[in-house]
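One protein chain is absent from this view; the other protein chains keep their places.
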Amino acid sequence: MSTAPQLRDSYDVAIIGAGPAGMAAATVCAGAGLSTVLFDEQAAPGGQIYRAVGETPVRRASVLGNDYWYGERLVQVVRASAAHHVPGATVWSLSREREIGVSIDGAARLVQARRVIIATGALERPFPIPGWTLPGVMTAGAAQILLKSSGMIPQGRTVLAGCGPLLWLLAWQYLNAGAKLDAILDTTPRANRKTAWPLAAPFLLSPYFRKGLRLLLSVRRRVRVITDVNDLRAEGEGKLQTVVYRAGDGPETRLPADTLLLHQGVVPNVNLAMSVGIEHRWDDEQLCWTPVVDGFGGTAVDGIAIAGDGAGIAGAWAAEERGKLAALAAVRALKPDARREQLPDEARVRLALAQVARGRLFLDRLYRPADRFRLPEGDTLVCRCEEVSARQVVETVALGCTGPNQMKSFLRCGMGPCQGRLCGLTVTELIARARGVSPAEVGHYRLRPPVKPITLGELAAMPKSEAAIKAVVRG
Amino acid sequence: MSTSSDVDVAVIGGGLVGSAIAWGLAKIGQRVAVLDEGDIAFRASRGNFALVWVQSKGLGMPEYAGWTVRSSEAWGGFADALKAQTGIDVSHQRPGGFHLALSERELEQREQVLKRLHNQPAMQRYDWEIMDRERVRQALPQIGPGVVGASYCPLDGHVNSLRLFRALHTGMQQLGVTYLPNHTVDSIAHRNGAFIIRSAGGEVQSGKLVLAAGNGNARLGPMVGLDVPVRPQRGQIVVTEKVAPFLNYPVVTVRQTDEGGVMLGDSLEEAGFDPTVGTGVTSVIADRAVRMFPQLARLNVVRSWAALRVMTKDGFPIYDHSATCPGAFVATCHSGVTLAANHALALAPLIAAGHLPAEQFEVFSARRFHVPAVA
Partner (left out) sequence: MFQRLPDAGDATLSITIDGKSVPARAGDSVAATLLAAGIDHCRTTPVSGAPRAPYCMMGVCFECLVVIDGVGNRQGCLIPVRDGMAVQIQHGKRELER
């Protein structure tokens, strides 16, 4: 698979997203003899967790750690397969009839598939603290991308803040690379230990425990860690200059800073799936929307499945196994006579999935982000694109607005280019609290294509039926 | 179950039509309750193009042209009143508007329509003109080579319709209107001169009733002796990212909002109650827009949506009052923005007074559709 073959008009299977789930699914489908296309927005496969694993400028393997390098094999296997990997491809629409709108090199086109596997993964949970829009404030995920893709580490005074395993992983990778960290502000609520403790046993037996503990202890030895941080804001004129925090019952403390890296977990990237009309349910454990899927990632929309973190946060290893399951379902549907030796064994995949799922509930509970960091107040911006504040959202609930879609009409939140990726959860939860009902009852933004921007020129060049022309040009 | 027996008028539907009427009623001292659906509802108002548009309306019903002109004239004062009361500026602008033609045939057809419109007996005439390409270019320097000309009407304008919506709701709240979301109406009874409205959220009683529930009126109307033959008609809209101001006049299918985004329309599909966006239609919309203004080609689309217009057989509004249930009214149209001024300032007082004068409103009654029933 050296030179890029021509993109066809239709395939047996189209997979969207080349992270661990997408790569695993593509490998299985192609291996079974199905014509398979793997669309990915980035220049190389790997998704976010294995970002740039094929060409990272970070040569010393010990900096990024073995879990990262594991991804290299997945990339090699999918590249060696017959799957057609299309990099730099932005999928902007998906219809219920499995017609995919994709934009490559500034030109949009439509591709038809008999089965679609959405593997668009996760994104960082919004972390709306006062000043979070200041230049110099970024996500931990962004920092990892800069490290993996470009071999860059922060310069100057650097503070990490938030909770969750990824924060510790980033700190560890940074220390390995020689970066200097001024402080880690751990916002893990104290009370979480109580709710997590009953689930500790499976966690202690899971692969995450020993690995995580080693990492945590290694970081704590070398960086100042402040726990029980219950107040946090970023301040500065035109850019970040100071991080202000409060921990436990302590006083307000000011830390001069040039870079603040925030993280409080990841949530499914739901925009494409929601735009197809796939039903999503509010997950009160993970505090996010997750799609309604069966044991193979299948949704109620015929032929469309979701694999990986996009189906619910479970990590990279689980994503790989779920990619295999979605692929198995696709193969069984399209090529029931495929030779079993070419396919992964379902029972073994499910066993592996159960093993890597063990202990996750403990992590979810332990690192459940505090209300105060999910529900901002006052002038803190909720919608970064349209600059809508928490106060405005709450005042509009008092006007009678009951949900995020009406909220869009009132305040424009969710109308910016990010289409609610950075404000949707916050808006839903703020409305829920103001109304005294559950987020499930409040609902989420109604999303429609294009879920990623395409130009008017690209859209204008799409095929038009007679009926479509008649609908617009009416004499 | 909550009951309200001190409501003068219950308005069913909190969209642009219902809100404008409710605001207008409250402004003259009526005690009003508005019953609305929840966060997910069809909401034709969402599909509005924010135009306050006059040209070419009323072919087949000159009274509608007159009604439209009246609203267009009253709009400035309406916007001022909203601003004075709520502090919200809805950015009403009236620079005149264009309907661009992308072929000689389109331009001819346009001229024919406008001539026929203005030749109607009893037509209240107003200024309009057909402009050749050169004259259009003076007002719209960015037009593409495919634009052959346009019709222009100085009475046309546009508004920030989202801010209008917010101003109406804020204004209603300030005037003491009881706004009841999640109150989808199940049934309406008329007893002892009062209307008893049962909904998912509870019961409301009122002296008068206004049906402003869009396509929902078809189901509700018969409950109070009103025939409201409306059907959904899908329209799709495409919106671009925010751009520095470049378009100084609204074009009927392309307008730049005061926030900077460019809105593109429009389409008409008989698709039942299906509000799905289709790439085919949005592509045609994009194509025509780019032919009108080639510089638009590089702009990114940040969202598109579809909404269901509330359409009558002839495209004209229905304003009616019930003969069997006095005090029940219906108001439905597909120009909720243009007519908002009339709804708030002209229609609301008539509803408060209890009846719609025949000379003015008979033409808008649903009786115009009655043909001998075919079993």
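All chains are identified by letter, namely A and B, in their written order; residue positions are counted from 1 within each chain.
Just so we're on the same page, a residue touches a chain if its C-beta (ideal position, glycine included) is under 8 Å from a C-beta of that chain, and two chains touch if they have at least 3 such contacts.
What you are looking at is a predicted structure, and each value in this text was computed from that prediction instead of being measured.
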For this session: Would you mind spotting which of A:D182, A:D364 or A:E386 touches the chain that isn't drawn?
Result: A:E386
Exercise. Touching the left-out chain: which of A:G65, A:G151 or A:G277?
Worked result: A:G151
Exercise. Of A:R60, A:R221 or A:R474, which one is in contact with the hidden chain?
Worked result: A:R60
Exercise. Given the full complex, what residues of chain B touch the hidden partner chain?
Worked result: 142, 241-246, 259-260, 295-296, 298-300
Problem set entry | Hidden partner chain, residues of chain A it touches | 41-43, 48, 55, 57-60, 123-124, 133-139, 141-142, 145-146, 149-156, 177-178, 238-239, 258-259, 269, 384-387, 416-418, 421-422, 452
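Everything that follows uses one rule, which is that only the chains that are shown with their structure count from here on.
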Exercise. What whole-number Å value describes the gap between the mean CA coordinates of chain A and chain B?
Worked result: 40
Problem set entry | Of chain B, residues touching chain A in the complex | 14, 36, 38-40, 46, 106, 109, 162, 165-166, 169-170, 173, 179-182, 238, 240-241, 259, 264, 266-269, 276-290, 296-306
For this session: Spell out the part of chain A that touches chain B in their complex, as residue ranges.
Result: 93, 95, 99, 101, 110, 277, 399-406, 409-412, 415-417, 419, 442-443, 446, 448-450, 453-457, 459-465, 467-469, 471-475
